[in-house]
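Omission of a single protein chain aside, the complex is shown with its protein chains in their original locations.
Per-chain residue numbering starts at 1, and chain names A, B and C are given in the order in which the chains are listed.
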Amino acid sequence: MIPRYSRPDMVAIWSPETKFRIWFEIEAHACDAQAALGVIPKANAEAVWKAADATFDVARIDEIEAVTKHDVIAFLTHLAEIVGSDEARFVHQGMTSSDVLDTTLNIQLVRAADLLLAGLDRVLAALKTRAYEHKDTVRIGRSHGIHAEPTTMGLTFARFYAEMARNRTRLVNARAEVATGAISGAVGTFANIDPRVEEHVCEKLGLLPEPISTQVIPRDRHAMFFATLGVIASSIENVAIEIRHMQRTEVLEAEEFFSPGQKGSSAMPHKRNPVLTENLTGLARLVRMAVIPAMENVALWHERDISHSSVERAIGPDATITLDFALHRLAGVVEKLVVYPENMLKNMNKFRGLVMSQRVLLALTQAGVSREDSYRLVQRNAMKVWEEGKDFKEELLADPEVTAALSPAEIEEKFDLGYHLKHVDTIFARVFGA
Amino acid sequence: MIPRYSRPDMVAIWSPETKFRIWFEIEAHACDAQAALGVIPKANAEAVWKAADATFDVARIDEIEAVTKHDVIAFLTHLAEIVGSDEARFVHQGMTSSDVLDTTLNIQLVRAADLLLAGLDRVLAALKTRAYEHKDTVRIGRSHGIHAEPTTMGLTFARFYAEMARNRTRLVNARAEVATGAISGAVGTFANIDPRVEEHVCEKLGLLPEPISTQVIPRDRHAMFFATLGVIASSIENVAIEIRHMQRTEVLEAEEFFSPGQKGSSAMPHKRNPVLTENLTGLARLVRMAVIPAMENVALWHERDISHSSVERAIGPDATITLDFALHRLAGVVEKLVVYPENMLKNMNKFRGLVMSQRVLLALTQAGVSREDSYRLVQRNAMKVWEEGKDFKEELLADPEVTAALSPAEIEEKFDLGYHLKHVDTIFARVFGA
Amino acid sequence: MIPRYSRPDMVAIWSPETKFRIWFEIEAHACDAQAALGVIPKANAEAVWKAADATFDVARIDEIEAVTKHDVIAFLTHLAEIVGSDEARFVHQGMTSSDVLDTTLNIQLVRAADLLLAGLDRVLAALKTRAYEHKDTVRIGRSHGIHAEPTTMGLTFARFYAEMARNRTRLVNARAEVATGAISGAVGTFANIDPRVEEHVCEKLGLLPEPISTQVIPRDRHAMFFATLGVIASSIENVAIEIRHMQRTEVLEAEEFFSPGQKGSSAMPHKRNPVLTENLTGLARLVRMAVIPAMENVALWHERDISHSSVERAIGPDATITLDFALHRLAGVVEKLVVYPENMLKNMNKFRGLVMSQRVLLALTQAGVSREDSYRLVQRNAMKVWEEGKDFKEELLADPEVTAALSPAEIEEKFDLGYHLKHVDTIFARVFGA
Partner (left out) sequence: MIPRYSRPDMVAIWSPETKFRIWFEIEAHACDAQAALGVIPKANAEAVWKAADATFDVARIDEIEAVTKHDVIAFLTHLAEIVGSDEARFVHQGMTSSDVLDTTLNIQLVRAADLLLAGLDRVLAALKTRAYEHKDTVRIGRSHGIHAEPTTMGLTFARFYAEMARNRTRLVNARAEVATGAISGAVGTFANIDPRVEEHVCEKLGLLPEPISTQVIPRDRHAMFFATLGVIASSIENVAIEIRHMQRTEVLEAEEFFSPGQKGSSAMPHKRNPVLTENLTGLARLVRMAVIPAMENVALWHERDISHSSVERAIGPDATITLDFALHRLAGVVEKLVVYPENMLKNMNKFRGLVMSQRVLLALTQAGVSREDSYRLVQRNAMKVWEEGKDFKEELLADPEVTAALSPAEIEEKFDLGYHLKHVDTIFARVFGA
């Protein structure tokens, strides 16, 4: 976790305070269930809730752990200090540390997913707003970095919106993957605890009981979770790369917002660097690097080994914190992106109409000119544009062989941008609904 | 693609013959739609279907491509040779090569997903059968490779079943991710073709129209697809590692099936190697290696660059063929796995009852012995087992301090396996339904 | 292995014919050593060399393997068919299949490394030639895609040369990593064969004896080998991305060579796509994906498991063939790259001198103007350039407050390109030697 790439809400999910709070809730709900089953006295279950408003003292727990060498026992000892050691004596009965630890990890991941969904929603809102704002802002579409046919800036925003909307669906699925809990004992047989305890605790904490666990919750769930984060990060990179391209000096169709007071902005007005989207490109790599270790974590030995644990201590916070930060950074970039429609037009006209050469070629063929002749006609006029800087349309209009096949109006029509934009509304309706 | 790790049905999906057949269908359906819209003559659309029963001559198409340097044009030229060049002259009108190529890739991936689902179903069936067969076959559960508490072989199969059932759901989602087609032109604006052509073609081919495409279908879909394959592969590794552990000489709780005639089996009966599951471990790595490149493919430049193409030429066939092979290999292994219940019991009793020490400890405490004394009592008897090879239960029964707290019947009860198995039916009901 | 991304020499290394030839050489040299040690008769060792000019019949070996289910036995049977079964009866004595298989893999990797070194040498030669050709071809240096200060195209080529030269050193190291052989028996103890056999075979085949092996050669060597290929691939991507940027419509400082006859080139002269470098970007991803599986292959169980084998069957050929192809494709691109110096100048002057604003700022300060005033002076003239399209130098020359501090000659000097190029020779001497 790198402070400069972190937002407090997500960081808080991974704090010791939050962890101990979740541990407490699991233990307290488990006591309730045990009491309801008659396994432990009701009074003891109720007593545990005395700690409901307590702040657990992390330093004190660390101090105890230094002696006991066991984190859960240290916590339980501290809990007994709050609740009273007699009252607390049935806490954790029949449970295994992993029951608490694994259920807690999933709760943290679920909460992380909720924050990420909020981040995605902010990104979606920004993309939608900008898409409608620039629905008809014409720019050249490019394949291979080379001018192809006209499109609009709105379509660019709209396709990023559609991609992020897919990511939202994926993240909802990923959240469901990890929204399970397990209180099933040392090898998952419920030997020492009734399955109804698990059911109660899960219900109270918004989880489903893991249908079958071992000592741990199966890690294919977490692999899928982190794989999904990797896909979302790759989409962030996709948007970031587009903006970086748009901001490069020779293109300059858009710029990351640059506050007026920002140093250097006006003495070197050309030197506004797309550092936020470059940063997002790097952050995408960081999120993605969690994917393979999460997959390597799946094949644990028998009912569990603990190799996954160190991996999750790192990638649990790191991947969610980084992605959360990246989503909000991206949202900010999109919300405030400075778009230059006039530069878009200027770029599109860089080769004075040449991007329309394919339409002209097709029109000549359809007008009955042979394929070879059509090609020759387009070619000789295109070369004048390319080599002598002439205007393509004017050359065509001045070429008698061309005008023999196409009227001036027909030629004009080939340069009509409306031709390219006629289905923009259809596409918007598909993406954003009618 | 490595022949020895390939099944013919999946290989066929990626053959040139299949590819050209799909290209043909896309073009022919597109002609129908164009004719219905009045863009091209109905007769020409109908004529294209003359090739419906043709086998496309791959060598001939390659020959043409060697001249034209363009695969789609080569195919269209060959199609015209079959259909008649006059009849075929409206084929592909208004379309871009990528319309055909990208829609084809998705059809191939959808078909691959269908085969993978069939493979998963075979794995699921095998796991379920073996789970019920060994529902009550007791074996020791292990954490950290060390004996913990008893469980059953049926629970092991059942948890792999539950994991693979999750993978089935994931794969259904992944299939939906790539079940889209696009016929939207050079930059996705439908400038030269009506969106209804896309709708018609997609409907005929079992796809949804891509809501918004550029020259290509967005690659976040494919990233998600391959990420899902990576998760499934990791689950295969999970099962494979379990079996490899079970087959190792010192454990020998199960073995991959070894046909009686198989060389060396009886002269060296101890030397039956789990080569299939070792192989599956390697195949899992191969499938997983497609994940990151698929994610790196998402951020294409502007309306497309072609960097993704070489990656997909490799991972498209390789990852699906390898996973398909692995699923069937795994199914075969599970179906025929030779299970040794008697060795399971022998292993469980390796330390003559010591695995029950925790239950005894708990019982002593609950019987009113102090925590310290309970621990001391368990310890002194455990050490006799550990160091002198005594039987734990017998030592306890012979220890007056122990029997002062627990009756012989109570001590016996702590060694009752039924205690550990009482919830197996509950768990089975959760996994397989009531 | 994808035929279109393969060169025959590298493909040949991985053919069954090559493999059997290497197997033969290992067996024949081993027989010589065994004969020299008196373990087998000299005549039998000599007889084996009768097969030295034979072509091994792959179909026949496959046929035998279909029966014996063992590749090495099948080969030995076929060898006996050539040499005579009595003469051949001591072949392979005391050896284990892995002795042959692992030593063969390393020989293939060493040969692959030699081809890759040749490919790198071709890339290096091309880069050096183009570096000197364009040593003084001025272009704008860019940070963040934004104009920074002038540099030269020769420096760009030179830094790629330096990077590829480092890759050459790395590849020489990687070659040494895998240039070992092992003939040490079932668990590496030489129980059934004298270590001198290993020494003799290795010496004859240009390998060093593996100091300590198990049944297999340790896989950390191969992990390092494939990791190195991944670094080289990343450098290829680095060059490819630079060229793709240079070729984009708005920049057009260079283009991949486009043969005059190439379709579409002259009717759409703007539409020349950098498809080779885009392809190289994808190929880099493919080579890189071998790295993690190769690392996962290191931790084999005990004296070996066979999980690494399927991985190597794929990545051995795939990564080397793809990288070999990529190096030669890259060399071709560099050799024939069409460079447009005039466009470089045009781009550099896009903002009419603004890239020099920092030098002017510094000069003003050094001339005694306060930092704040210097900034204000630069800013007001810069904004006229940015907003009104004026020329920066002319504005400065016309600004009395500026000329009060700097003489016209001093202002002129700030726009002198020589200032930026004065150390180009120094850098070239560092890279290419004096």
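Everything that follows uses one rule, which is that a residue touches a chain if its C-beta (ideal position, glycine included) is under 8 Å from a C-beta of that chain, and two chains touch if they have at least 3 such contacts.
Values in this document were obtained by computation on a predicted structure and should not be read as measured data.
Q: Which residue from C:92, C:128, C:245 or C:329 sits in contact with the chain not drawn here?
A: Checking the options C:92, C:128, C:245 or C:329, the one contacting the hidden chain is C:245.
Q: Which listed residue (C:167, C:279 or C:320) would be found touching the missing chain in the intact complex?
A: For the chain that is not drawn, the touching residue is C:167.
Q: Based on the whole complex, identify which of B:88, B:378, B:402 or B:431 touches the chain you can't see.
A: Spelled out, the listed residue whose C-beta touches the missing chain is B:378.
Q: Looking at the full complex, which residue from B:292, B:306 or B:321 touches the chain that isn't shown here?
A: Considering the complete complex, B:292 is the one touching the chain left out.
Q: Of B:21, B:272 or B:304, which one is in contact with the hidden chain?
A: That would be B:272, which touches the missing chain.
Q: So which bits of chain C touch the chain we can't see?
A: Listed in rising order, the touching residues are 141-145, 148-151, 155, 158-159, 162-163, 166-167, 170, 173, 177, 185-192, 195, 209, 211-215, 218, 220-221, 223-224, 227-228, 230-231, 233-235, 237-238, 240-242, 245, 281, 284, 288, 291-292, 295-296, 298-306, 362, 419-424, 426-427, 430-431.
Q: Residues of chain A in contact with the chain that isn't shown?
A: The list for chain A reads 2, 4-5, 68-70, 244, 262-263, 273, 275, 278-279, 281-283, 285-286, 288-290, 292-293, 296-297, 301, 305-311, 313-315, 318.
Q: What is the set of chain B residues that contact the non-displayed chain in the whole complex?
A: Considering the whole complex, chain B reaches the absent chain at 140, 142-148, 244-245, 247-251, 266-275, 278, 292, 296, 347, 350-351, 354-355, 357-358, 361, 375, 378-379, 382-383, 385-386.
Note that in this section only the chains that are shown with their structure count from here on.
Q: Give me the superposition rotation angle from chain A to chain B, based on Cα atoms, as a multiple of 5 degrees.
A: Superposing the C-alpha atoms of chain A on chain B needs a rotation of 180 degrees.
Q: Measuring from the mean C-alpha position of chain A to the mean C-alpha position of chain C, what distance in angstrom results?
A: Distance between chain centres: 33 Å.
Q: Round to the nearest whole Å and give the separation of the Cα centres of chain A and chain B.
A: Roughly 25 Å, centre to centre.
Q: Give the residues of chain A that touch two or more other chains, as numbers and ranges in rising order.
A: Residue numbers touching two or more other chains: 142-145, 148, 245, 292, 296.
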